[in-house]
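Scroll down for the structure; my scribbles are underneath it.
Just one protein chain is left out here, and the rest sit where they should.
We call the chains A, B and C, going by the order they appear; numbering starts again at 1 in every chain.
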Amino acid sequence: MIIVLKTSATPEQIAGFTEMLKTNYGVSVNRWDGVHSTVLGLIGDTTQVDSEFIDAQDIVESVKRVQEPYKKANRKFHPENTVIKINDTVSIGDGSLHIMAGPCSVESEAQIVQIAKDVKQSGATLLRGGAFKPRTSPYAFQGLKAEGLDLLKTARKETGLPIVTEIMRVSHIDMFENVDIIQVGARNMQNFELLKELGKTRKPILLKRGLSSTIEEWLMSAEYIMAGGNNNVMLCERGIRTYENFTRNTLDVSAIPIIKKLSHLPVIVDPSHASGKSWLVEPLAMAAVAAGADGLIIEVHNDPPHALSDGAQSLTPAQFDKVAKKVFALKAALAEQQ
Amino acid sequence: MIIVLKTSATPEQIAGFTEMLKTNYGVSVNRWDGVHSTVLGLIGDTTQVDSEFIDAQDIVESVKRVQEPYKKANRKFHPENTVIKINDTVSIGDGSLHIMAGPCSVESEAQIVQIAKDVKQSGATLLRGGAFKPRTSPYAFQGLKAEGLDLLKTARKETGLPIVTEIMRVSHIDMFENVDIIQVGARNMQNFELLKELGKTRKPILLKRGLSSTIEEWLMSAEYIMAGGNNNVMLCERGIRTYENFTRNTLDVSAIPIIKKLSHLPVIVDPSHASGKSWLVEPLAMAAVAAGADGLIIEVHNDPPHALSDGAQSLTPAQFDKVAKKVFALKAALAEQQ
Amino acid sequence: MIIVLKTSATPEQIAGFTEMLKTNYGVSVNRWDGVHSTVLGLIGDTTQVDSEFIDAQDIVESVKRVQEPYKKANRKFHPENTVIKINDTVSIGDGSLHIMAGPCSVESEAQIVQIAKDVKQSGATLLRGGAFKPRTSPYAFQGLKAEGLDLLKTARKETGLPIVTEIMRVSHIDMFENVDIIQVGARNMQNFELLKELGKTRKPILLKRGLSSTIEEWLMSAEYIMAGGNNNVMLCERGIRTYENFTRNTLDVSAIPIIKKLSHLPVIVDPSHASGKSWLVEPLAMAAVAAGADGLIIEVHNDPPHALSDGAQSLTPAQFDKVAKKVFALKAALAEQQ
Partner (left out) sequence: MIIVLKTSATPEQIAGFTEMLKTNYGVSVNRWDGVHSTVLGLIGDTTQVDSEFIDAQDIVESVKRVQEPYKKANRKFHPENTVIKINDTVSIGDGSLHIMAGPCSVESEAQIVQIAKDVKQSGATLLRGGAFKPRTSPYAFQGLKAEGLDLLKTARKETGLPIVTEIMRVSHIDMFENVDIIQVGARNMQNFELLKELGKTRKPILLKRGLSSTIEEWLMSAEYIMAGGNNNVMLCERGIRTYENFTRNTLDVSAIPIIKKLSHLPVIVDPSHASGKSWLVEPLAMAAVAAGADGLIIEVHNDPPHALSDGAQSLTPAQFDKVAKKVFALKAALAEQQ
């Protein structure tokens, strides 16, 4: 961390400030006196140093972090890719491509079992489906809740596909005991109390990026979970909020290689929520795989026009089959290039 | 709600779709056949109509809402301003100006009691202070928690100032029983489970706008609380996330008159978080009052350089005194103009 | 166009307004009277109808465009892809993939000729290079100007590669007579006077997307050029401005399939400016090709650390060779899938 001091800082102030830095954070401090300003350089583990606090000091002109504020999620300290083993056949982050597919909301046993069979047939290796649904309006369908979880388990039993579903509340963690991957939605990415509690479990977590979260904030939310001891975190890019309103969100495809560089955690991409339009799912899925994603999460519904939520972005099983074939073929072609 | 159908829609499809609209939503449907397209107009209460669901229909080209999706928060249905009475002297939304002032974090009894006395002296009518702190980093100070709540109550006892503090978790609601105004932070604006539970209480809620929430989404979050029966909601504009990075956030001053037009709920403005810089608090506070805000929430710390969080945006009691004098003088001048 | 009138509109006002619409725009007007509001539907060519003007009418509640405001750039009216033939071997938009490569700024004959040879060797079919440079600072290097154009022509002579370079001023159009593709930079995307003059030429134009332009505004700028009779327009996605500041801009990969659907014009992607970091060029180029781009424009410099502009995002010829091989292999693999 580099700290530029104001020209008005007195020698006494600088000495006192330096002392405080050493005592509070256990860092060593190098000092360089220029003609117009004094610069301090902090050496050691600066993860714990609160840069806003430093920036607030009267004698400080500005602060520059050299080291990232996240540690457990940081590739610098964990050069190897994290691989999350879900079951005997599904390991995420090992170089293979996995597709999580299924309906936005679980609606009935017949629906979820049939979709599970269909997407498995097309190559999906995980089943997604919403039991608890975060909806902007209190008057919109909020999901089948506990019953939805049971139906997902039924579909898992029928097909063998591990299940991915969203949690919305700390008190539900016990209920999600038997879920294979717990999803934290974009709106809860900075629900720190939920993150802390999930950090106490050892469940694989799919952490969606907040609507307007920076990549650093997103990694800091992963760090919250990992700080509790749970290293099974996957990051899911699902589009960010920009001024462009043709699509619901703007897929930040750059986030894939950036996360891969900054962190060792797997990256999943959600082309359905990123675009909000079913005809954009294929090109965005292709782009995500070409950019290095470890997996995709795609909405599939047997009857999109009658879906109880997000029908506009859902594929039919037949459409999904075509997309899955294309992305797996792309993945195979990319593998050959290596 | 106006629904434009695709040119490819068949008469049978249109008839079936129209029937579904009537049955599912209890609305009546008017139809207008143009040369190139058919338009349907829905009459009745369309609050319950899920426009994304409609948009997903195969035969639908596009959808346009004419009526707002919120009802209880809508001024059309409640033309009178909501006034929230906190105690005998503080009523928010009645045309008077109230300032909530205090430190970002409660740090000690001496600190909070002294600041409370100071800000009261300067004209603040409510004491703010954080006991549970949402922090981007798991390694940053997270607040004194329950002890912080107790210290706020001590300060209230000493000064008579009602207290405002942030909740972060459903399971804490009981602990906040004796708080005067419960704040929902920006990162929890769409923590729908928390909103629903707060809707079951009758506590005044200060609902901060999400970092990248539209005004409509913000009002929908107020609607979540109100749908549960709790009408005591205040909206707090605290800056939105934009590409500009000179300030931490961009104060959306337009939100004040817009909320006043669309809704009957009081509007509070937080110039401290909106800017992240103490020298911007005064001009932004002045702008907010001139634009019609019902109140301000301002960070004040006896020793900003040593504040445990957000020191950079805190005023000293002396600086706050100056700002308070100016905004109250402005408010008085504006009142005379009426 | 659908126009919702206010409930307060009188029959006389509605009649007068309807008459005005017919007279001014030559459209026919259908009317539908609901219980709470009257809706007008305009039939005919509404491209000329100024929706802001309509929205300003006292009796108008809101306006909804059904038809896009662009016509010549619209795929609905020109279903076939536009193919822009640059020379005997380069046709852009015909399903093949073209790479425009070269330095941000032309610096010397030796530099540009060598880079031209190198990139040609790697498969690039066009040479890019800046002679006139738009720079944020008046004190930064502004390009070699006319001399730079001459050096580009020398490099073309040596290699046969057509040249692409940026224009910044109407009075330079004559000087660009002998350039193969004229680039309009992001900052000039809405320099309407320049667009109009370029519309009078028949030169191929590479129109970069503005830093915060919507896709519709971008297509309207293409329409400006095409309205003058010049149909040789290519659209270049180069990243948009968002809150995320890890990358210089955010590549909007969705823009590729969206433009392909809305318009018949070719789409080129600039992964160098979109990211501002050389290590992101490869994954973004791969994503762009997988999403359907007709071409790429990539910065290559023989000595990036000493480049006079934008060195941070430039590849060395060796790095470019590797990227080009990968994207052409990807293109071939995608072609086989068809």
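In this section, a residue touches a chain if its C-beta (ideal position, glycine included) is under 8 Å from a C-beta of that chain, and two chains touch if they have at least 3 such contacts.
The structure presented is a predicted model; accordingly, all values stated were derived computationally and were not measured.
The residue from C:R169, C:K261 or C:K322 that touches the chain not shown here is C:R169. Touching the chain that is not shown, out of C:S96, C:Q114 or C:S212: C:S212 (per the contact rule at the top). Of the candidate positions C:N191, C:S272 or C:Q319, contact with the hidden chain is made by C:N191.
The omitted chain makes contact with subunit A at the following residues, 2, 4, 28, 30-32, 34-37, 39, 41, 43, 61-62, 64, 66, 212, 241-243, 245. Subunit C meets the missing chain through residues 47-48, 50, 52-53, 55-58, 69, 134-141, 168-171, 187-188, 190-193, 196, 210-212, 217, 220, 223-224, 227, 241, 304-305, 307-312, 314. Seen across the whole complex, the unshown chain contacts subunit B at 212, 214-216, 240, 242-247, 250-254, 256-258, 261, 274-275, 279-280, 283-284, 286-292, 326, 329-330, 333-334, 337.
Following the convention adopted for this analysis, only the chains that are shown with their structure count from here on.
Using CA-based centroids throughout, the chain positioned farthest away from subunit C is B. Of all the chains shown, the one with its CA centroid nearest the global CA centroid is A. Subunit B and subunit C have Cα centroids separated by 40 Å.
Rounded to whole angstrom units, the spacing between the C-alpha centres of subunit A and subunit B is 27.
Touching of two or more other chains is recorded for residues 212 of subunit A.
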